[in-house]
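Below is one structure, written out as structure tokens; comments come after it.
Every protein chain but one is kept in place in this view of the complex.
We just call them A, B and C in the order they show up, numbering each chain from 1.
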């Protein structure tokens, strides 16, 4: 296997925002134990000064390899403070890029984080009685809950 | 290839009785350049006290590998002093045995010496107007002149 | 930071005595063993001596020892060489827990019309002898069974297997890369026709192995060429490497085996305290397990993550077999002994070496406990 980048290793060794949010606005649950990766993304949504809904706080819990943990950590960093619409647009590629790349073999199966975030946002919307956002399929993405 | 025995190497490095006999009683010429081995055996025949014809002197000239040269040297040692009849009976196996063995690959093609001696004895007999001795074929022997 | 190397089943570090023997040979026996001159003859002598030493180690009497580039080549050569050398029978029996190099060689032959029976193993990884017997037919060219398993350490009963294979009139090959020098092997008593061994698992050099071949078995060479190694394996003979291999067979003795087994037992005992954790393969004191192997599953933690966290603490271990780390496929061996996929993800192989110490094992136990705890805190839920 190709080596992980330094960024991946940093995010894996000392992941940011690991944990859960009690009373989260929304939770996204992706992956499953058979595949070896499970990822739960918790978000707390609130409004900013202009009245836009933003990801005020975000945490993750992940069972998985270094790539799974590092991408979890990275998505929380990327999403925090973003509007829901912008957060929803974060792709697997964005996450990988922010980590200075992932080994090809890990590019998709262990890079569920953007799926997890989308699921969390929609969980929030649905709980609010609103329509979930449409999931524009990325190559190789796999939205599982 | 298997290594040569010490005896082979001694006989190859310092061959005994190398040279020719001017006015030899008989000369045996075996082998040919295409095969890489040529062997000429010179004998001087005389009678011992009991009136038997013996190999009084014997010399060789040989083009060939270490086995060819060592067997040439050895046959001269084995034959010297023997009666013609006894000398004629020396086999390839006798020569190889006296040399503590030969690598299998060299057992026959480079072990012409007994053939050479037989040829020399018969050359003598024929020159004398006598009948040559019968060449009892050994496995793999090749009498060429 | 000192490294605690616990991946000796993947490969070992060259032993200083082996290095010394090799250096001497590089100085004094560097010639081409096919050359006639003194430099060649010296190399040839060392080669012959090494061949004899290693042959004796496995009590080979009616076998040619052919040096190869390692276990993979030996296994490929044994199987393909026999298939091409004796072209009538088209059926091969093996197990579900062979090394990839056996399985993939057989997969290759399947493309060319060979039928392969992959025998199940029980929870401990042992082949069922009755099933084996039933699997062998008149058309069975070869039975290939790994001696000591590289992942879970299971040792098969060679003698019983060999007896059955010969009774049924087939040829017996065993891959003994993991067991060689750790476990007795007797080519005659165990009825072994083809034996694969290598050097880099026993503190010898990488790139050196051997296949022992029963006299009279007509193998087609895998490497054609100048006719080295009785015409069965061509290529300038790696005499310094082979001298190293020969020396390496002297490294592991009774004392080393006991030492490794006791550290392994210490490790397993220490780790079994952890909740939701178990040992895969035979019990440590069963006599059916390689002396240096411990394979444990830690639920709710993923293998690669465990390996890399431990690595950061200076501890080298492996997820399943090192050879497979290029793929994400869960181990076929763990599957064969009945682990579910979600269980196999959290499985770690520890393989002890002769130089490990009890302090290292103590430290390792602490680190593993800490690591598992840390990872489990990250795990979203128990399943």
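Everything that follows uses one rule, which is that a contact is a pair of C-beta atoms (placed from the backbone, for glycine too) under 8 Å apart; a residue touches a chain by one contact, two chains touch by 3 or more.
On a predicted model such as this, the values are computed, not experimentally measured, just so you know.
Undergrad: Just to verify: which one of C:236, C:286 or C:377 makes contact with the chain not shown?
TA: Considering all chains, including the one not shown, the answer is C:236.
Undergrad: If I consider the whole complex, including the chain that's not displayed, which of C:307, C:333, C:352 or C:368 touches that chain?
TA: In the full complex, the listed residue that touches the missing chain is C:307.
Undergrad: Since one chain isn't shown, list which residues of subunit B touch it in the complete complex.
TA: Considering the whole complex, subunit B reaches the absent chain at 1, 9, 12-13, 15, 18, 29, 33-40, 61-66, 68-69, 105, 109.
Undergrad: What subunit C residues would touch the chain not displayed?
TA: Contact residues on subunit C toward the absent chain are 3, 5, 7, 10-14, 19, 23, 26-27, 30-32, 34-40, 68-73, 75-76, 99-101, 104-105, 107-108, 200, 205-208, 220, 222-228, 234-241, 304, 307-308, 310-311, 315-319, 321-327.
Simple rule for what comes next: only the chains that are shown with their structure count from here on.
Undergrad: Measure off the straight-line distance from the CA centroid of subunit A to the CA centroid of subunit B, and report it in whole Å.
TA: Taking the average C-alpha coordinate of subunit A and of subunit B, the gap between them is 93 Å.
Undergrad: I'd like to verify one number: the distance from the centre of subunit A to the centre of subunit C, where each centre is the average of its C-alpha atoms, in whole angstrom.
TA: The computed centroid separation for subunit A versus subunit C comes out at 41 Å.
Undergrad: How many angstrom lie between the centres of subunit B and subunit C, each centre taken as the mean Cα position?
TA: 56
Undergrad: Counting only residues that touch at least two other chains, what does the list for subunit B look like?
TA: In subunit B, nothing touches at least two other chains.
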